[in-house]
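See below for the structure under consideration.
The complex is shown incomplete by one protein chain, all other protein chains being positioned as in the whole.
The block that comes next holds chain A.
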Amino acid sequence: MQKEQSRVSYGGNKNGGLEKPPNFGPRNIPRSPSVPSLYAEKSFNTLNMSDQMLNRPMYEDQTKLIPGSKTRLEPDFNPSPIQRSPSTIGGNSNLSVIDMYGDDTESQMASDESDDSQPTDSNTPTNGISNNNNNNNNNSCVENNKVNMLDDKNIPKLMHRLSLSDNNKYKTTHDNDDDDEEYQTQPIPKSPRVNISSKDAENFDRYGFKKQTSYITEQEYDIWWREYYSYCNRRKNKWIQLMEKYDLSANDESIRRFPPKSEKLKRYVRKGIPAEWRGNAWWYFANGQQLLDENPSTYPQLLLKIDHINTLPDKETRYPDLEIIERDLNRTFPDNIHFQKESYQNTEPEMIKSLRRVLVAFSLYNTKIGYCQSMNFLAGLLLLFLDEEKSFWMLVLLTSKYLPGVHNVNLEGVNIDQGVLMLCVQEYLPEIWEYVVPSQKSTNNKSNLNKLMNSGFNPNHTNNKDSKNEFLFKLPPVTLCTASWFMSCFVGVLPIEVTLRIWDCLFYEGSHFLFKVSLGILKLSEGELLKGKHHNSLTHYSLNGNQNKNKPNNAEENEIELFQIVQSFPKKLLNPNDIFEKIIFKKRITFNNLDQDEIDRCRKYVTDQRQKHLPLTDNKKSSSHTNINDNLNSEGSLLSETGDTGFKALNIQKARTMKQNHKSDEQLSETQSEGYGFKRSITSVNWNSGLKERVRQIRGKKD
């Protein structure tokens, strides 16, 4: 019955089933963000079991705080776009919103309102309101539960039990507007948030993030959201149909299983998992449950250990990570309402407490990694969609399965991934590659020539190969920026809705998707880059004659420009479909052929290359060591500055590369013949034959 109901609500509408989604959307979404979905279920249970004892007082408080604007309060907490749009209708305060939603969505909204049947809240978006209330209530409940659960060392079991028994109850209540009212009476933990003024509510998105950033205005956000919101609803309807086809529950709170992997499902995931299902979907696709089932007591024990550590007087010296974690807690999502002290009447938000526990627990769990900055962003985002324990295990999975070694003390995993990314850029985005590498030896417009000279210059190809691969152990500066893309999986790099779409794919498809997206971002930014290139080459030509310093500056300027664009461009990518429609879904874009196998091979290749290189520079006898180092570090400068040493260095380098070749002859003859491991791994791909052709042509010309 529930199922049917939900279906009706979503799909029964002539407008494309949008009417009900608003209800579901806002309601569920806010809840999950504010508190992990599992807990949400549990909260429902608790609600049912213990009734709303604590909540009522809170609720009253809320109303007191913002008299007559109960609905508005809700939006604040669980700011969901949906809520806002309806709210504007008929509300005085949100005229601008009304206008924004005035077109096609309007009718849907209207119908939604009627469906929602929340007469009391006529001012505010009916759907949004009811949903919000639910969310708040749920959230608060959830938080309560969460807190309790944390104390309870049997968390996992408890959760399972609860979820099983609660599903039905929840479902029935879920579709019922009256139930919403009941929920309203039970908001406890969230009540602190109530403080936020109704005006603020509009400033936050459905996850509690501030809409406005340094790169995106709130107006831009609202305009975009109006469309994207309908998109999300359409997608959710599709998902519901798909789930029903597989006889799986499509109820927001009870979703536990998803269809088997298929091309179709992949496409669905790429088009976005419904926000309300995200936490569970990630958990399911990443196979987190297995990990949890195998280690049911791990997290509770870690929490016990934390309690113990907190009693130690010298804890900060014994556990230096604690201090760094502490410092980052409030620097994770200062722009998110759930992480802000202000929204909790200056008491520490539950989210911050959870974040602390997850990070500290992880640092104790995996001492090889401990705490690495950027994990705060990973854990923070996870906590918006999953409960604490699941967030912890997802963090474990992220740092081991998806981003192996990336957060290790030496960050070697980052370096490897950046090497892989650079290989990919070199192959797939040659125009951008000229920006990445030329900063070292040639300006952009000369790099082709340079390449040409290089390849002709080294008949035996050894030196050529070495210099070609130099960027693998001496990573170009731009990787400093792109490293953060990987370390935090784009959290804080891209706007939130884009990040979430990427996370959907990350957990479904694997880590190669991060490389794809990185290439996609670079590809999208190509226009901006090349604009600058034209400009630069002009100045280069006009000034080159009389100003020698111009040349270094030009290379430097290119480097700056590249870095600047790479740094800021992603932050303006508000619309996920920009990257998905223009890049990811385009078959003709060659790097879309990258798959996990290939990335894994690339990772291995880069790892090998770096290992081969590092021992040589690090462990060699002092004299040659320094020379090689100098040579590599300062590129040409040492050579010309002190010719003698330079030559020595060059010779040593030659000897080294020859030696290296020997090695590779024995070990990796295939690799060597190809020049880079990357090419070898993708020989079967179409584009590569074209590329090979081109290389042959260039070589032919030179010969």
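By our rule, a contact is a pair of C-beta atoms (placed from the backbone, for glycine too) under 8 Å apart; a residue touches a chain by one contact, two chains touch by 3 or more; residues count from 1.
Rule of thumb we're sticking to: contacts and distances are computed from a predicted model.
K.L.:
UniProt protein name for the omitted subunit, picking from "Sedlin", "Similar to Saccharomyces cerevisiae YML001W YPT7 Rab family GTPase", "GTP-binding protein of the rab/ypt family" or "Terpenoid cyclases/Protein prenyltransferase"?
P.N.:
UniProt lists the chain left out of the view as "Similar to Saccharomyces cerevisiae YML001W YPT7 Rab family GTPase".
K.L.:
Would you mind spotting which of A:I560, A:I589 or A:I698 touches the chain that isn't drawn?
P.N.:
Reading the full complex, the residue touching the unseen chain is A:I560.
K.L.:
Going by the contact rule already stated, which one of A:I273, A:L382, A:M487 or A:I565 would touch the omitted chain in the full complex?
P.N.:
With A:I273, A:L382, A:M487 or A:I565 as choices, the missing chain is touched by A:M487.
K.L.:
Out of A:N237, A:S254, A:T332 or A:Q426, which touches the unshown chain?
P.N.:
Final answer for the missing-chain contact: A:T332.
K.L.:
Can you work out which residue in A:R318, A:K474 or A:K586 touches the chain that's missing from view?
P.N.:
That would be A:K474, which touches the missing chain.
K.L.:
Which residue numbers on chain A touch the omitted chain?
P.N.:
323-324, 327-328, 331-335, 372-374, 376-377, 409-411, 414-415, 474-477, 479-484, 487-488, 492, 546-549, 551-553, 556-557, 560, 563-564, 567, 630, 633-637, 640-641
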